[in-house]
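The complex appears here without one of its protein chains, the remainder shown in place.
By letter and in written order, the chains are A, B and C; residue numbering begins at 1 in each of them.
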Amino acid sequence: MLATYAPLVGLFVLAAGFALFSVTAAPFIGPRRYNSAKLEAYECGIEPVDQPLSGGRFPIKYYLTAMLFIVFDIEIVFLYPWAVANDQLGVFGLVEMVVFIATVFIAYAYVWRRGGLEWD
Amino acid sequence: MSLTNYLVLAAILFTVGAVGVLVRRNAIVVFMCIELMLNSVNLTLVTFARSTGTLDGQVIAFFVMVVAAAEVVVGLAIIMSIYRTRRSASVDDANLLKY
Amino acid sequence: MDTVPATGLLASSWLLIALPLAGAAVLLLGGRRTDRWGHLLAIGTVTAAFVLAVLSTVELAGLDERSVGVDLFTFISTGRLDVGAGLLVDPLSMTFALLITGVGALIHVYSVGYMAHDPGRRRFFAYLNLFVAAMLLLVLGDSFVALYVGWEGVGLASYLLIAFWYTRPAAATAAKKAFVMNRVGDVGLALAIFLMFTQLGTTSYEGVFGSVGLLAGGTVTGIGLLLLLGACGKSGQFPLQAWLPDAMEGPTPVSALIHAATMVTAGVYLIARSAPLFDAAPVAQTVVVVIGAVTIMIGAVAGCAYDDIKKVLAWSTVSQIGYMFLAVGLGPVGYAAGIAHLLTHGFFKAGLFLGAGSVMHGMGDRTDMRRFGGLATRMRTTFVTFGLGYLALIGFPFLSGYWTKDAIIEAAFDRGGTSGWVLGGVAVLGAGLTAFYMTRLVLLTFFGEPRWEDGVHPHESPAVMTLPMVVLAVGSVGAGFLLVEAFPLADWLAPVFGEPEEATAHAIPPLAVSVLVTVVVALGVLTAWLLVGRREVPTTAPARVSAPVRAARAGLYADAVNEAVFMRPGIRLVRALRVVDDKGVDGVVNGIGAGLGGSSARLGRAQTGFVRSYALGMLGGAVLVAGALLAVTAG
């Protein structure tokens, strides 16, 4: 049954070989023209606007807000399975979820008290 | 469509991510490549969950997402703090510690 | 050999080790507060240990079973591993304990005078006490592990003492050299102990010797050869002899105690103690004999060529320990002879070194014999005691060396066959060479015209230094007779090595051997007198000399050979040290790397500091891991 995965191994070898080849060959055959554009992020072909990493800067609050959003947003992922199967999980599931949410709230309290939620 | 195709795609993505870590200079991009590796694993996990008929793979994928998010926060915080001093996010510039 | 539990005074044999150890601890931890009285404490602890050793010996002699075990505590006891720390008090270990504490106490006293003006005197006595404690542990321990602990301890003390004047680059270099070469030997000893563990599950003497018969012949030979490697490293035997002469950079009392009388004989002790093992491994025994014979010649030839008084004595030590190896390699007939020579050598060589120290003391720390001469009248006590030690060493009839060296030469001839003749011949030739270089030394130092440098005013040393020399001189004269004829050491050691067997048939009669040796010795003395005593001595060594002399001056190129064969890393280090000497020991220690360091630095370049290259390394490692695992499962 495991033999069916043999192609996967083959591909691994192929991919690794290709990667090694590209990495070793690039310095020899590729032209070396470093410019600031190389460090810029690719933005769908649009002229990159002011970016934090290549000159201009975003205010730090964008960064903070985005981070906080991601972290707290992703916790929701655990609520979905529980919500779907709540009636089967019973009290145990409820208690576990409360503990989980309480823990998240501790982090939330930290963010709030430290001014992470203030825009100005 | 065979499940193997998904596994192959995931393997390719993983390799692309790994190569990206090796060749990119910008710390943020390096970090994005690592995220790509994690997500290729997610794809693998979900495929295996399907092929083995168990749910574990899907559950693990959730956990991986959360961990990845936490890693993003920590990573960006570190990269940003060094950027604010050095004015550069190139991983090659951070080269004081060696030999 | 059955060991009985200790009773009475013997139960407190641990005090022997504890006393000097406590002395060292007080001196090292007490700091400057102990500067004023520290040396007295050091002498006190060693003397007390000596008194205890004497009393214990008397008590031991009165017992029926002269082999007493003292259990101290259980070091590791878990599962199938049981390592206890215990002492074994038997005639062999007590003999050594007497030598160590006795000569040790004398040299402590001498050092009070010798080191009187040295700012580091307290440190010096602390190290000396540490050495005595470690050496006692080495000989009194009841297992190879205990021996190993002591072995490393004396190595440490030796290293610290060679480098005592660490501001001298030569001293630091010599200490490094001693350390490196000893490590080679230590690895051998450690491997031997591991081998015993795997094969027998124990390292206690009782356990190992009791089950030697259970082992395959090859294993016993392997253990024997590894032990021998350890012994060679510690005792300055071929091919690890080169460190010993360099170790003379240490203060002279150190040379006398550690590098002549006690530590360097630890190899002989190891082989004698492992007698049941070696008796079961004839191949290993043969190698011991060969190494002994080779070393006799190397030491004697090199001794002829040096002008540094301490180096000549050091090469002489190398050569004399060669005799002891030869003896203990001969098996049951030689054990007692080897130990007896070890004891008398301990007396006269320590005496000679103290005498040399006294000469140096009077000559403003000069060691070049070409700048001595005519000291016999200026330093009367030193001359007389040194002279007696000299006579004992060359084997002047009825002095110590005569009795014990002759016994070894006889035993060598008695081996029979061609090998007996070769070994005996080498031993006799060595005796002749010994007579030559020692006579040369005495002539250059004490006779002839003074060739002193300006501003040198030789004077006799204070009583605190001459007194130990006198005591040792008395020992040099009488010890041989006492140990061989009056109270035969062989009988005393019988519980360890078995009853001495009377040689039934001698290859050549003992009397003939005595006469032969005496004649050869006389020839050596005569040659020296003709070559050195009757001529003007140039104050610098002639540069244009024949190849043999050049070779001898280079220690028979022992360094070169060692370097080329297997000491390359160590020697590179020595050379690197020379280069970076001006940076002091910082440079010296950086030089350690020079051998391995080349590769270290090259490998270190891989640590580029670039995250991406680290990641590449990890990816490469991961590919290797996956490849290796797949190879294993596929294969």
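Keep in mind that, in the parts below, a residue touches a chain if its C-beta (ideal position, glycine included) is under 8 Å from a C-beta of that chain, and two chains touch if they have at least 3 such contacts.
Here is the rule we use: contacts and distances are computed from a predicted model.
Enquirer: Look at the options "NADH-quinone oxidoreductase subunit N", "4Fe-4S dicluster domain-containing protein", "ABC transporter permease" or "ATP-binding cassette domain-containing protein" and return the one that UniProt uses as the protein name of the missing chain.
Expert: "NADH-quinone oxidoreductase subunit N"
Enquirer: By the document's own contact criterion, which visible chains does the hidden chain reach in the full complex?
Expert: When the full complex is considered, the omitted chain touches A, B, C.
Enquirer: Could you tell which one of A:A85, A:V98 or A:L117 touches the chain left off the display?
Expert: Of all options in A:A85, A:V98 or A:L117, contact with the hidden chain holds for A:A85.
Enquirer: Among C:A48, C:L63, C:A170 or C:A190, which residue is in contact with the omitted chain in the full complex?
Expert: Selected residue, touching the omitted chain: C:A190.
Enquirer: For chain C, enumerate the residues touching the unshown chain of the complex.
Expert: These residues touch the chain not displayed: 28-29, 31, 73-81, 148-149, 152, 163, 166-167, 172, 179, 183, 186-187, 190-191, 194, 197-198, 584-586, 588-590, 592-593, 596-597, 599-601, 603-604, 606-607, 609, 611, 613-615, 617-618, 620-622, 624-626, 628-630, 632-633.
Enquirer: On chain B, where is the contact patch with the chain that was removed from view?
Expert: Counting over the whole complex, chain B touches the hidden chain at residues 7, 14, 17-18, 21, 27, 30-31, 34, 37-38, 40-41, 44-45, 47-48, 51-54, 56-57, 59-60, 63-64, 67, 70-71, 74-75, 77-79, 81-82, 84-86, 91, 94-98.
Enquirer: In the whole complex, what residues of chain A lie against the chain that is missing from view?
Expert: Against the left-out chain, chain A lists 1-2, 5-6, 8-9, 12, 85, 88-90, 92-93, 103, 106-107, 109-110, 112-114.
The rule is short, and it goes like this: only the chains that are shown with their structure count from here on.
Enquirer: From the centre of chain C, which chain's CA centre is farthest?
Expert: In terms of C-alpha centroids, the chain at the greatest distance from chain C is A.
Enquirer: Suppose each chain is reduced to the average of its Cα coordinates; what separation in Å results between chain B and chain C?
Expert: Here the centre of chain C sits 63 Å away from the centre of chain B.
Enquirer: Could you tell me the distance, in whole angstrom, between the mean C-alpha positions of chain A and chain C?
Expert: One centre to the other, that is 68 Å.
Enquirer: At least two partner chains per residue is the criterion; list those residues in chain B.
Expert: 18, 22-23, 25, in rising order.
Enquirer: Quick one: which residues in chain A touch 2 or more of the other chains?
Expert: 16, 23, in rising order.
Enquirer: Considering the complex alone, what residue numbers of chain B touch chain A?
Expert: 4, 7-8, 11-12, 15, 18-19, 22-23, 25-26, 28-29, 59, 62, 65-66, 69-70, 72-73, 76-77, 80, 83, 89-90
Enquirer: Please output the residues of chain B touching chain C within their complex, sorted ascending.
Expert: Listed in rising order, the residues are 18, 21-23, 25, 30, 91-92, 94-99.
Enquirer: Spell out the residues on chain A that touch chain B in their complex, using ranges where they run on.
Expert: It comes out as residues 4-5, 7-8, 11-12, 15-16, 18-19, 22-23, 26, 39, 41, 52-53, 63, 67, 70-71, 74-75, 77-78, 81.
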